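Some chains omitted; the rest stay in position.
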Amino acid sequence: MKPAQSTLLVINPNSTQVVTDHISLALEVFRRPDGPAILCETLTSGPPGIESQAHVDGISEKLIAWFEAHPHYRNVDAVVLACFSDPGMVALRETISVPVFGSAECAYLTAAAMGDKFGVISILSRAIGRHKRQVRLLGLEHKLAEDLAIEVNVVDLVKEDLTFTRMLSVGKTLIDRHGARVIIMGCAGMARYRARLESELAVPVIDPTQAGVAIAVGQLLVRGMAAGSGVVAKRAA
Amino acid sequence: MKPAQSTLLVINPNSTQVVTDHISLALEVFRRPDGPAILCETLTSGPPGIESQAHVDGISEKLIAWFEAHPHYRNVDAVVLACFSDPGMVALRETISVPVFGSAECAYLTAAAMGDKFGVISILSRAIGRHKRQVRLLGLEHKLAEDLAIEVNVVDLVKEDLTFTRMLSVGKTLIDRHGARVIIMGCAGMARYRARLESELAVPVIDPTQAGVAIAVGQLLVRGMAAGSGVVAKRAA
């Protein structure tokens, strides 16, 4: 008898449904009939975009409240936070007993697994301090070539040409001047540009949500092996 | 039109075919009709087991020679080294143009993505210095609870009861005395014990080869998205 199918919940902590839709589309490649179900949900109580430390911090309680309001989701097998600031990651780990993966952390770690220095393309420069604190906490400063912003306002993000042109320019600077050999896109909303950017820059370009889902799915597939069990080991308190 | 199927090559750098067979079995969960092909090969020129720094270092040239003797494999889309010492990882990265993942590195990074301190169960204590150098180089010393050996001789590794009893005992010590909340099995040959050990220890237990394949498959699936292309971006020199 095959084990019950396991479930991975991907939460977009901002309230913009179209972002969730794009994320879900970018995760389509990870879905398969006999693999974990990958559910993408929008934290409707979140802000339209996560742009400040206050936004980041504010997600924790909203996320926990969301799980309380959607109790059946407490039975999923793993959670991926689809936002480059990994909002609520530690708080959620203290609250639910399944693995919680931050997409920024998974992007940094996946880049590190590729062996070279990585550069980060951020939306706005005021996020860079926050990113660098997380990289330092992980112990990966020595792998960070640099983190540079495209400085595109939220309103202008829909202008694809402008956004892509800036991403390409920043990516080239990260590679040519700062020695990056892997590029991380520092925003879950950049997913649609990944393939095109990688093609132009000729180095691997990492989308954080995909990086998080790859690791999470791996854990779930592995645990599906255990006869009759889709349950990930409970985290010890 | 769907993109051509991509291929992941998993190489067991020791010459023991039964180890490769067990590895391939442990990777079965990652295979699917529309996903990357996962080929497991044995480096027949390698030693029966990789037990010393000389063994580790010696793999590099053998690995490169193997690729020269099997030129069609140079067209795979990614490589995972299925040995906890990641032998030949840097050398291979300098030689072929596709991503090369070390299973030890991927195990450390996956454990780090779970947020807690990790402990390592090694076969023999003389490998521990080598492991710790790699952890230090990655920047993850602060996440390492401890690395302890089961001290089982190669001859006795087939004695499943002895090996598992020792693994369980060392795992408990790592958790209870050293604060580990994730356990990494420090040998590709321990794959068969993962589920049972996780069940007994009640914390996530990571098999390095599975960790490496999860990340590599993720990269391949993502790149399969690009229309008509299964090719991973070439690494810049």
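Note that the chains are named A and B in the order they appear, and that numbering of residues resets to 1 at the start of each chain.
The criterion applied here is as follows: contacts are C-beta pairs under 8 Å (C-beta built on N, C-alpha and C of every residue); 3 or more make two chains touch, one makes a residue touch a chain.
Note that the structure is predicted; figures quoted are calculated from it, not measured.
Asker: May I ask how many copies the whole complex comprises, since the file places only 2 of them?
Answerer: My count of identical chains over the entire file-defined complex is 6.
Operating definition for what follows: only the chains that are shown with their structure count from here on.
Asker: Please give the residue numbers of chain A that touch chain B in the complex, ascending.
Answerer: 26, 29-30, 32, 34-35, 89-90, 93, 99-102, 105-106, 109-110, 112-116, 138-143, 175, 181, 194-195, 198-199, 201-205, 207, 210-211, 213-215, 217-219, 221-226, 232-236
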